[in-house]
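Working notes, structure below.
Here the complex is missing a single protein chain, while all its other protein chains stay put.
Here the chain labels run A, B and C in written order, and each chain numbers its own residues starting at 1.
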Amino acid sequence: MNGTIGLDSLVTWLDAFRTAVTEQRAYLTELDSAIGDADHGANMARGMAAVMEKLETSTPSTADELFKSVGMTLVTSVGGASGPLYGTFFLRMGMTAGAVAEFDGAALAAALRAGLDGIVARGKAEAGDKTMFDALAPALDAFDAALAGGTPIPAAAGVAADAAEAGRDATEPLVARKGRASYLGERSAGHLDPGSASSALLMRTLADVLGSS
Amino acid sequence: MNGTIGLDSLVTWLDAFRTAVTEQRAYLTELDSAIGDADHGANMARGMAAVMEKLETSTPSTADELFKSVGMTLVTSVGGASGPLYGTFFLRMGMTAGAVAEFDGAALAAALRAGLDGIVARGKAEAGDKTMFDALAPALDAFDAALAGGTPIPAAAGVAADAAEAGRDATEPLVARKGRASYLGERSAGHLDPGSASSALLMRTLADVLGSS
Amino acid sequence: MKKLINAPEAVLADALAGVAAAHSDLRVDFANRIIYRATPKADGKVALISGGGSGHEPLHGGFVGTGMLDAACAGEVFTSPTPDQMQEATKVVDRGAGVLHIVKNYTGDVMNFEMAGELAAAESGVEVATIVTNDDVAVQDSTWTAGRRGVGVTVLLEKIVGAAAEEGRDLKAVLALAEKVNGSGRSMGMALTSCTVPAAGKPTFDLPDDMMEIGVGIHGEPGRHRVPLAGAHEIAAQLVEPILADLDFTSGPSIVMLNGMGGSPLIELYLMYGEVAKLLEKAGVKVARTLVGNYITSLDMAGCSVTVLKADDEILKLWDAPVVTGGLRWGA
Partner (left out) sequence: MKKLINAPEAVLADALAGVAAAHSDLRVDFANRIIYRATPKADGKVALISGGGSGHEPLHGGFVGTGMLDAACAGEVFTSPTPDQMQEATKVVDRGAGVLHIVKNYTGDVMNFEMAGELAAAESGVEVATIVTNDDVAVQDSTWTAGRRGVGVTVLLEKIVGAAAEEGRDLKAVLALAEKVNGSGRSMGMALTSCTVPAAGKPTFDLPDDMMEIGVGIHGEPGRHRVPLAGAHEIAAQLVEPILADLDFTSGPSIVMLNGMGGSPLIELYLMYGEVAKLLEKAGVKVARTLVGNYITSLDMAGCSVTVLKADDEILKLWDAPVVTGGLRWGA
């Protein structure tokens, strides 16, 4: 792959994410059973199935159309906390991307960053609250740093995915301060946050798709 | 023991029956779980506890008073099918016994027979319906026959208890036609009838008490 | 056994204390374990009492109040009350016009009510009439056996006949109506799980994860058949078909109850009602009134039953009449 990422790669990414959350559905629900309400796997699988179904009937020609469609579909098909959060993430990615048909590294990084900012605007999560933020924030920091250091996009995405997984694992000892897990107080410690696990899948599938294309 | 049975022996019998149904409470309930509603042990234990409590506060001086008190206490403390049935059994025993302070064999046999007739009058059970009748009827027949053959009362009571237990065991293959177990149709076969089991205890405790006094 | 109780022996007394605390329009006689209306009905009206083992709530205590029962006698869990309870209730509720005893057809209930009727008539001269409900099509009917169980129709009957008594009909008319309602209704139940009787401490029967009981009553007793677990649509068919095979419901309007056994959540009961409604429509049964919820239960058993009652203008009018009880309330 060269320095740009086309719409088809982005769709492939979304499809890979769909496959990942569908395959990991029971695992995500298991994590949500321990400190939540046992629906995160079902929520993500339902949402990404709806996204891919939507993309089959309408093929957007620009990144903003694509991500706006993904975001709206998630918002209107998922519900719960993850629906508005992932929905806002993609809606903001689209707004930032603009009417382009391909990304360079900087543009992708900016779009992802805008997505994360959207999650924070919606959910007010901070570092260490034990949410998807704790996987996404270090991932995007690592992505930015790698690109700034001249690492090619595929490798930078791999670094970002590693950081997301490290961030996910680091949620284990945390006491949740946001979302449903916060009701458990101290009992939330000792479990991975389900949203950080789905976010790690989001970053890993991005790395996989960029790396293999 | 000689040829007569005093009130104290009868009270000892009732106390022994109380002890038996209390100790066998779980077993009787287990039998009732299989083909009924899982309360026969509780019902009999509650009823006989009430009976002995009543007898502690008022000591009847004749057999009719004694059995009338036992019958009314069972009627008003047990409920279910077994309450009216065992209650009627003792009420009729009392009516037949009359204002006596002791029984000979024939009088005891007549009283028991009247009790059984009371059960039939109340519940319309026939032989083979898979009820307490199937333990009591052969027991009283055997008692009558033994007495008629000159067997002393204690031994005759032992023969009756044996017959009650055989009658109880013979309920196992039967398809119930009376009581709750009849709702199971063919599925009631293969289980002992709980009421026949408590009736077998009634006859066995009688034999024990008469034999040892 | 996991239950919100203090001790198995204390369940009934403690639950009655809760009823007394929760309902100022009811009066509880704790010694006799009877739930009365706090304000008795007017002189000259027929009174209705019912009673049965506990564990079927809201039946019967939850149906005491204006437009339904005058009193309910509570037995131990799954054990019919004793004759002295019914005798006492009969004496207390009689307003000089006689008392209808509503009895579910179980050997114990029938015998205890029978003794109560004998005692009441002999001692206080109160005129007693008795209706024995027997609507459960899971049980093959026969004069040689205990006959069909009384289940869901009892709820509908207490409402409809209660309204007629409130109107001032005499005992003969009230009894005739009760017989008409009982004869016009059929029920069928099923269970996904057993229930646990507090005094027994463990489930009455074991039911593997992939099996269900068809044809259960309301006492946690095993059903008529044990069959593989099926979807709601198939379960509905197994409940509706024997009902429709037993009585023709296509000639007029019907009242339908989708009743929960106590442990099934309301979302599942509505789901089941949706399946039942489809089957009834297909069979040409016109549903005029519906109840969905827990009305005659079997402790914590998961499962449901269906009751269909042939109605007519009279029955619908009585059904719609005001009722103010813990378990059913409308029109006032």
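By our rule, contacts are C-beta pairs under 8 Å (C-beta built on N, C-alpha and C of every residue); 3 or more make two chains touch, one makes a residue touch a chain.
What you see is a predicted model, and the numbers here were worked out from it, not measured in a lab.
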Problem - Shown chains that the omitted chain touches within the full complex - result: A, C
Handout entry: Residue of A:Asp37, A:Glu53 or A:Glu172 touching the missing chain in the full complex
Key = A:Asp37
Problem - Residue, one of C:Ile34, C:Val64, C:Ala200 or C:Leu271, that touches the chain absent here - result: C:Leu271
Fill in the blank from the handout: Filtering A:Gly80, A:Gly105 or A:Pro138 for touch with the omitted chain leaves A:Gly80
Practice task
Determine and list the chain C residues touching the chain excluded from the picture.
Solution key: 2-7, 11, 14-15, 17-23, 54-55, 57-58, 62, 77, 192-193, 209, 212, 229, 231-233, 235, 258, 262-275, 277-278, 287, 290, 292, 294, 297, 299-300, 302-304, 324, 326, 329-332
Exercise for the section: Spell out, residue by residue, where the missing chain touches chain A. Expected result: 29, 33-39, 41-43, 46, 75-85, 122-123, 177-180, 182-185, 187
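Just so it is clear, only the chains that are shown with their structure count from here on.
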Handout entry: Intersection of contact partners for chain B and chain C
Key = none
Completion exercise
Whole-angstrom distance, CA centroid of chain B to CA centroid of chain C, is 32
Handout entry: Centre distance in Å when chain A and chain B are each reduced to the mean of their C-alpha atoms
Key = 75
